[in-house]
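We show some of the complex, not the whole, and keep each chain where it was.
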Amino acid sequence: MKTNTVPNRTKRANDEPRQLTIVPHFLPHADGSVLISCGNTKVICTATIDENVPPFLKESGRGWVTAEYGMLPASANGRMRREAVAGKQTGRTQEIQRLIGRSLRAVMDMKKLGSRQILIDCDVIQADGGTRTASISGAFVAMSLAVNKLLTQGIINENPIREAVAAISVGMFNNTLLLDLDYPEDSNCDADINIVMTASEQLVEIQGTAEGATFSIQQLNQLISLAQKGIRSILAAQQQALKAN
Amino acid sequence: MKTNTVPNRTKRANDEPRQLTIVPHFLPHADGSVLISCGNTKVICTATIDENVPPFLKESGRGWVTAEYGMLPASANGRMRREAVAGKQTGRTQEIQRLIGRSLRAVMDMKKLGSRQILIDCDVIQADGGTRTASISGAFVAMSLAVNKLLTQGIINENPIREAVAAISVGMFNNTLLLDLDYPEDSNCDADINIVMTASEQLVEIQGTAEGATFSIQQLNQLISLAQKGIRSILAAQQQALKAN
Amino acid sequence: MKTNTVPNRTKRANDEPRQLTIVPHFLPHADGSVLISCGNTKVICTATIDENVPPFLKESGRGWVTAEYGMLPASANGRMRREAVAGKQTGRTQEIQRLIGRSLRAVMDMKKLGSRQILIDCDVIQADGGTRTASISGAFVAMSLAVNKLLTQGIINENPIREAVAAISVGMFNNTLLLDLDYPEDSNCDADINIVMTASEQLVEIQGTAEGATFSIQQLNQLISLAQKGIRSILAAQQQALKAN
């Protein structure tokens, strides 16, 4: 809950993103995988190629990308209930995994992918804010690695990924704008926006929420500009990880 | 699925919202209720006062607003599976009800509401696009009616609602901008944005999605301007319904 | 719970049914639909044609009719828990939807219907007693409208509905017999019987329950006679709604 304490960024500037590292090929069994660390937030993202498609695409020749998301019970401060024990995913989990899936589908040419799907898993090992945006940024690399495998094996001949996609959060506290919120900042902001953007600086998703407060259109635009800056640095780190490949 | 057919608005202009009616006191048992009709989309919104609060607010003296959402199986074209039979709410349902709850909480002063919660139910009787935005706009009126009851009965002395809130969708097809999408328009748009805004024209929520496409920041701003126009007309209809009260 | 207060019928005679209206074609997407209002009880009944049959009828050439039932959380006095949130239908819900299905199947010639099923949905918008009997009476009209569509489209050539079916409740309080119980009457009666009867005055279902009391065979027969009277008026209203079609 909001404590109305001013977030005090002593270690990085307000427009400075957190330290980002993307370790490709993190897990041996998945078709593509990374460990993405964004400050103290760490997410394992994997991509699995499945030669089946969902029922609504049968016989269409088109592919699909879908995502699931989870958090280890001890990943956050204060152990969370294990969803497999609770017997269902929370609304928050479902909302996040739907967002990840839509974001990745926005840059995938489903005809070129052909009649197969890519299953994304984003599992948060350590949580300190921004797990959904880190998941999207990491999952893009995992998906790219899986697509590279399809290309290398000659299963598809043309890269179906149109361009890179990445995500970051921005927030507003009083009138201060902050880039790439960690958990204490995220919980105290008046408004917080998650932005998913492509390499060509087109918007894919924008989710702005003002729990208990509101924000103006002008402030929205300032926040988007700030997010653009952060997205650029993530896109660079993604390319680095894919080149290292 | 997207058919790439151009939506052809012959009956209303691109910036013209659908016919809107709000019938207050639609159900006799709820503390507040409306039937909101937005074109062919019809939603029953109710507000129930509950003198308990969720565990995390116990002893805080503060209140809460929460929402649930559902669709009758035959409300849409092609019968949908009943969620009570499936044994769980879909991710989409959960996402929508969380959005409705956040939108209403943004205009509620929880201290003035006091130690009680308002439970919102939005049940879609007939669906033709925009059910989540109609739910927010209608639920605001239902919540206001329930608050009026608390005021009338002297349970609270000061109106805890800070200002009105309403929601509408806007979309982009090729480069055409459209206000208040019906279902065929919504399914064919390149990008579609749901905007929740207050009477003072502050943003509460913005959810922009580009399934299979993307949109620029400039287009985002044009879409927000268009939404503002629609929001104003909904705010007027809400006041009308509350005066009729 | 029973309060042992004598139901006091000041507005209608003990053998007088409640005001009944049946609005056909209430929802645009269903193959057949009505809004049935019986006093303050209001139910939306829809019929959806499904060209599949349940597994046990595959290759039999015979059809099926099945039903689902639900109540809006705010339909009754005191908000009920949403079954989709609880994750399952209550025993009461399942009992009612099984009754609706059996009642409609009793008047349907499954061979003439052919290899398809009719899915009935009864959703209670407002509850004041007698929701299961209103559901049966309304669902018969919705089913008839769906069958008319099959006939009009030439999908079947002969009407598979053998005769009309309707339902009503009767109850006994001390030694007073009451027709068409509303909720306060229903909760206070010593015995309450739901009767489903055809146009030819044959019984389809009879469910008599004496929670905390008992009734004699003579009383049973008096109650059935009373029900017959009510059934006749419902059958007339059904024909009216179908003619208006």
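As written, the chain order gives the labels A, B and C, with residue 1 at the start of each chain.
In this section, contacts are C-beta pairs under 8 Å (C-beta built on N, C-alpha and C of every residue); 3 or more make two chains touch, one makes a residue touch a chain.
A quick note: this is a predicted structure, and the numbers were derived from the prediction, not measured.
J.: With 3 identical chains placed here, how many copies of the sequence make up the full complex in this file?
T.: The whole assembly in this structure file has 6 copies of the sequence.
Here is the rule we go by: only the chains that are shown with their structure count from here on.
J.: Building nodes from the protein chains and edges from chain pairs that touch, which of line, ring, star, complete or other describes the result?
T.: line
J.: Which chain wins if you rank chains by how close their C-alpha centre is to the centre of all protein C-alpha atoms?
T.: Looking at where each chain's C-alpha mean falls, the closest to the middle is B.
J.: If every chain is reduced to the average of its C-alpha atoms, which one ends up farthest from subunit B?
T.: Measuring from the centre of subunit B, the most distant chain centre belongs to C.
J.: For the two copies subunit C and subunit B, is the contact made of the same residues on each side, with over half of the numbers shared, or of different residues?
T.: Answer same: the two copies use largely identical residue numbers here.
J.: Measuring centre to centre with CA averages, how many angstrom lie between subunit A and subunit B?
T.: For subunit A versus subunit B, the centre distance works out to 27 Å.
J.: Suppose each chain is reduced to the average of its Cα coordinates; what separation in Å results between subunit A and subunit C?
T.: So the centroids are 50 Å from each other.
J.: Compute the distance, rounded to whole Å, between the mean C-alpha positions of subunit B and subunit C.
T.: 33
J.: Where in subunit B do residues touch two or more of the other chains?
T.: 88-89, in rising order.
J.: Provide the residue numbers of subunit A that touch subunit B in the complex, in ascending order.
T.: Against subunit B, the touching part of subunit A is residues 1, 56, 88-92, 94-95, 97-98, 102, 105-106, 110, 191, 193, 198, 200-217, 220-221, 224.
J.: Sort out for me which residues of subunit B touch subunit C in the complex.
T.: 27-30, 33, 40, 44, 46, 48, 50, 68, 70, 72-79, 82-89, 93, 119, 121, 123, 125-127
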